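All protein chains of the complex are present and in place, except for one that has been dropped.
Up next, chain A:
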Amino acid sequence: MYGLEATMPQYGMKSFTKALACLARYGDELSIVASPADLSLSVTNSSKSAYARIKFYSGFFDKYSVTLQDSHLVATKTDPAAAEAGGGAATATAAATADESAVAVRGEILVKSVLSILRHRNIQETVNKCDLLILEGSPDAEEDSPESVFILRLHCKHGVVKTHKLSLNEPDSVLAPRLPSSSPASQSKVVVGPRTVKDLLEHFSGLGKMDAQLNWEFGNVSVKVKSRESGTGVKDSRIDTEISVDADEFDVYSIPAPPISIAFHLREFNATIALAESLSLPLNILFTRSGEPLSVEIQADEEDALFIIATSQSPFTTSSDDGGKRKRANNKNNLDANNTDTDSNSDARRNKKPARVVHVQRLETHNMTTTTKAKTRGSVQAETSPLVLIRPEDPSSPDHRPLVPRPTSFSGPNAQYQQEQPLFLEPSQPAPMPRSTLPPPLSQLSAADAAVIRDTGLGIEDMDCDEFAALMEDEGEEVIAPHRSTLLRTLMRRAILRKREIWTSLKHNCPQTLSHMV
């Protein structure tokens, strides 16, 4: 039996539930990654403009053990010293193993379904401890079910044991956010208590309902916060509010190049503040400049939360998003020689706000044999799309850093940011547009198929689905027709379907952000 076995004490359940409640305000789909060192829960919002990840270290649990499928590696935590030893061993082995699925148990589940169990009103009084179990499905072993299961076992008073079984989805994509790109020198850092921010934002209370954006201007000695009209200008803002507060209100206020003005949506930020408030811990906010994502960290003893929120630049750039993106798709791929579009607004594009902090990387299912998978992926990616941002722990990039479990000592987020947060990479290209790879990317195709696509000369192998869709709309099918193959057709259909999906979900969820997306 492979998977996770963890036991949470009663006092831990409260913060676990609060963490889930916070994640639930970011999005629906919770991805769980249980590595020997920690249990990491993460959520990306539907428009991929915000990402939240909360890690619980093994010390958070009374008992924590991860049994891994491939290497039969077992890391069990019984007492702190042993945990460290176990963690160390795991790291060594992890570095040796090329496949990341060997160092973690992972799965996806709806946040709500877990939360509805833990939020039950009597739970704080009646439950003594709670077991979290993940049983990984294995397709080949006959005695196990092929599906992974997430089990929540509540040990209540009077010997009552409640067991909830939830089926765990195979994660088909890994969402990894972009990190603010510049060096620590140009990075601004603000540390502030949750109460202070809350007091500030209370003056905007009426805006909370409609997920307003706030514009923050960090100056030399003061911070200005302004409600801002939505970029589309549709919704009548019947009240405009502006607040100016002394920078002394912030515990740490380090802005290397003031003033810096950034804008971002309140909805997710409020969720973060609520979590910080429940933990009574300050928010460590890092940002560089507008358009670059902002990150918020909250660090507790055995728990560590990271939030990445997209910021936008100015309300005026949003309207040109559409055209800019299409042109970019055309130029980038040199698809049509007759296309005389000059890239007149390439500079404008560069300033465009990133709608997403997260790009999608498809994972393969476990059904394949792991060794060949790793090889194929690595080689194809390396040849064809060296620019694609890859998760550092993704085995598709041969020169990536191995997954590094968190060192036990911790000295400031800046110093060890790279090592601390191996989930995130510095973008290796200057264009601020986040990318999502075409589903399925080349990595999932056989080398032969990939070669076919490359041979078409379309340059679509490293195109993301939005670009692809934009390209489809712009050019019509005729352009591509001469090179069309069945394979390509499927790819296109998928790309277009996906785009529609995004549109519909956006229309339903947050009409304001429509302009961020193409």
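Basically, a residue touches a chain if its C-beta (ideal position, glycine included) is under 8 Å from a C-beta of that chain, and two chains touch if they have at least 3 such contacts; residues count from 1.
Basically, contacts and distances are computed from a predicted model.
*Asks:* The hidden chain: which UniProt name fits, "Meiotic recombination protein SPO11", "Checkpoint protein", "V-type proton ATPase subunit a" or "Nuclear pore complex protein Nup85"?
*Replies:* Choosing among "Meiotic recombination protein SPO11", "Checkpoint protein", "V-type proton ATPase subunit a" or "Nuclear pore complex protein Nup85", the correct UniProt name is "Checkpoint protein".
*Asks:* Of A:S113, A:T241, A:S261 or A:Q299, which one is in contact with the hidden chain?
*Replies:* A:T241
*Asks:* For the full complex, which residue in A:L4, A:A52, A:I109 or A:L200 touches the chain that was left out?
*Replies:* Counting the whole complex, the residue in contact with the absent chain is A:L200.
*Asks:* Mind listing the chain A residues that contact the chain we can't see here?
*Replies:* That gives, for chain A, the contact residues 195-196, 199-200, 202-203, 205-206, 236-246, 248-249.
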